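One protein chain omitted, others in place.
Order of writing sets the chain letters: A and B. Residues in each chain are counted from 1.
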Amino acid sequence: MDAYTILQQAISGVATGGIYASVALAVVMIYRAIDHFNFAQGEMAMFSTYIAWSLMHAGLPYWWAFILTLAISFLGGVLIERVIFRPIHDAPVLSHVVVFIGLLAIFNSAAGFIWDYTIKPFPSPFASGGLFGSTLISLHKAGMIAVTLVVLGLVYAFFRFTEVGLAMRAAAQNPESARLVGVRVEWMTALGWGMAAAIGAVAGMMIAHDVYLEPNMMIGVLLYGFAGAIVGGVDSPGGAVFGGFLVGIIENLVGLVPFVGSELKLTVALVLIVGVLMVRPSGIFGTRVVRRV
Amino acid sequence: MTVGAGPQAVIPPKPVRPPSGLAVAGISLRAWRRFWLVLGIVVALTLPLFAGSFTTFQLTQAAIYAIAILGLNLLTGFNGQFSLGHSAFYAIGAYTAAIMMDQWEIAYYWTLPAAGLICLVVGFLFGLPALRLEGLYLALATFALAVATPQILKFSPLEEWTGGVQGIFILKPDAPPGLPLDQDQWLYYFTLAVTAVLFVCARSLVRSRTGRAIMAIRDNPIAARSMGINTALYKSLTFGVSALYPGVAGALGAIVVQFVAPDSFTFLLAVTFLVGLVIGGVGSIPGSLAGGLFVLFLPNLAEQISKGLAWGVYGVILILLIYVMPSGTAGLVRLVTIRLAKPSG
Partner (left out) sequence: MSRPLLEVGNLTAGYGQTRVLHRLGFDLGEGEIATILGANGAGKTTTLRALCGMVRREGEIRFDGRPIGGLSTEEVVRRGIAHVPEGRGTFVRLTVEENLRLAAITRKDRSAVAADFERVYDYFPRLRERRRQQAGTLSGGEQQMLAIGRALMLRPRLMLLDEPSFGLAPMIVQDIFGILRTINSEDRVSMLLVEQNASLALDLANRAYVLETGRLVLSGPAAKIREDDSVRRSYLGY
C-alpha cells in the first residue's frame, strides 16, 4: 500500500464524512430540541430521496427536484413534530424511542410498498470522471464535498446571523427563558425538525448515487451519523460536523488495513469511537455536564 | 416544574400500586392477583395440549423473548441504564449452546447454565468500562456491540467454530422417554419451566437488599453512593445479571429454532427487546411476559392486516400503543385496577 492510496482513501473519507456530518448535524438539531436521538432520521432521509427520484422521473431537472425535495422534507419534518410528537412531548424518553422505532418501520415499509424493494440507480448532478482529470478524487465526490460544505455553511449562517436562528438557539438552550422573551418554543422545535429533515434529505440525495437507492440504504449512514454526533459532542452542532468528517476518514482508512479492514470495518470504527468516549465521555467538543450534589 | 421545561423522566412513571385493602367486585386485590396467577398457570400448562405444533412453537418463542426482555428490564427498569446491545448477549448464548451441542455433543440442558454463566461474565466485564458512560453514551457503546456482533460472528478466523455466514444446524431434542409429548410440546414445557424459575429469581432479586441497592442507584445515584453503596460494582453486577437472562434465552432460542446464523442477531433484535420492554411495562416483572407475547404476535397481526405494508402497520400500532398506554401494559393494568377498585368491607 502506498502513500497515494492512503491519500485517495482519506479524500474519499472526507466525501463520505461530509454525508455523516450532515446526518450528525440533523441528529444534533433534534437532540438539542427534545433531548434525544431521532432513530428515524435515516429513514426520513431515505424517503426524501425517493421523493427526489420520483420528481426526476416525472421529468424535473436535477436541481429543481433537489430544491423541491428540500421543501417537501421540511414540511414533512414540521408535520411529524406537530402531529406525532407534540401530543406526547411529556412522555418518558423510552416511549419516545419506541415511537421513533415505529416511525422508522412506517417509512421503511411505505418506501418499499410505494417504490418496491429493487435497487435503483440515482443520478449525480456532476459529470463523471476525475476532478481536473486526476484519479485522486472523482467529480461526484468533489461535488458531494462542495454541496455538503455549502449546506453546512448555510446552516451556520442561519444560526449565527438570523433572528429565527437566534431564537432557535435560545429555545434549545433555555426554553423557559426563551418563552419569557416571547419566543414560541413549540414552533422552534417544529422548525428544528423541519430543518433536520431537509438536511437529512441532502445527505440522502448525495449518498444515493454511491450506495444506490433502496429502503435500507440509510441504516449504516445513520449509524455513522450518530457516532459522529457523539464523538463530536451531542450538544455542539460544530462538533457533530467535525465528528462526522472524522468518522468518515477513520472508516475509510480502517478499510485499508488488510484482512481486518474489509470484514470488520464497522466494528473497528465503532470500537475506536467507544475508545474516544472512554477518554472523553462527553465527546470532543461537548460540554461536560456538572451535576450538583 | 413548568410548561415542558423540566427534565424528562427516563423511565415511565409507575402508577402507584393499588393499596391493599381495596377490592374489585367485592373480592380483594390479593385474591384477584392469586386468581389471575393460577388461571395463567393453568392456561400455560394446558395450552399445548389443544394448540397445534406451530402455535406451541410460537408460544415457546414468546417465552424466550420474555426472558430476554426481563433481563433488559432488570437493567433499565430497576437500575436505570440503557442498552441497545442485548441482542449481543442473546447471540452469545445461542452460539454457546450451538457450539457445545455441535462440536462436543453435550446435552442441550447443560448449555443453559453455560450460556448464562458466560454472559454473566461477559456482561460484567463489558459493564466495568462501559459504566463510565451514562445515558446516551452507554446506549451508543451497547449499540456498537449490537452492530459488531453479526460481523464478528462472520469473521473468517472464527469460522471453524461459528460456521461463518452459514451458521450451525443442531438437532431438536426429544422428550425424555416415557413422557407422551412430541418435541415441540416438550420444548414448550422445558422453556416454560426455565422461564418460571428465572422470573421467580428476578422477583426475589428485586425484593432483596441487593435489589433495593440497585433501585436506589436508579433513583438517586449520588445519594446511593453517599449511603455507602458501591455504585460501580452494583451497576456492573446488574449489567452482568441482565446479560445472563438473554444469554439463557439465546441458548433456548438456538435449541428451539435448531439453527443459529449471524444475521439472526442484528441490531433489530435489540430493538425488538426494547419494544417489548416498553410495551410490556418498564420496571414490571410480569410486564416482561406481556412484552414477550407482544413482540412475537404483533408482527404477525400486522402482516394479517396488510402483507405489503406489514412493517408500516407494525409502526402505526406501536405509536398508537404508546399513545394509549404510555407506561406499558403493566401501567394500564394498574390504572384499570385503580379505577375499578373500591375499599373492601
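The rule is simple: a residue touches a chain if its C-beta (ideal position, glycine included) is under 8 Å from a C-beta of that chain, and two chains touch if they have at least 3 such contacts.
None of these values were measured; they are calculated from a predicted model.
From the options A:114, A:170 or A:219, the residue with contact to the chain not on display is A:170. In the complete complex, the hidden chain is touched by one of A:83, A:181 or A:279, namely A:181.
Where subunit A meets the omitted chain, the residues involved are 163-164, 166-167, 169-170, 173-174, 176-185.
Keep this in mind: only the chains that are shown with their structure count from here on.
Subunit A and subunit B have Cα centroids lying 32 Å from one another. Contact residues on subunit A toward subunit B in their complex (touch as defined above): 35-37, 84, 87-95, 97-99, 101-106, 108-110, 112-113, 175-176, 179, 185, 223, 226-227, 230, 234, 263-264, 266-267, 270-271, 273-274, 277-278, 281-282, 291, 293. Of all residues in subunit B, those touching subunit A in their complex are 2-5, 7-13, 76, 129, 132-134, 136-137, 140-141, 143-144, 147-148, 151-152, 154-156, 222, 271, 274-275, 277-279, 282, 308-319, 322-323, 326-327.
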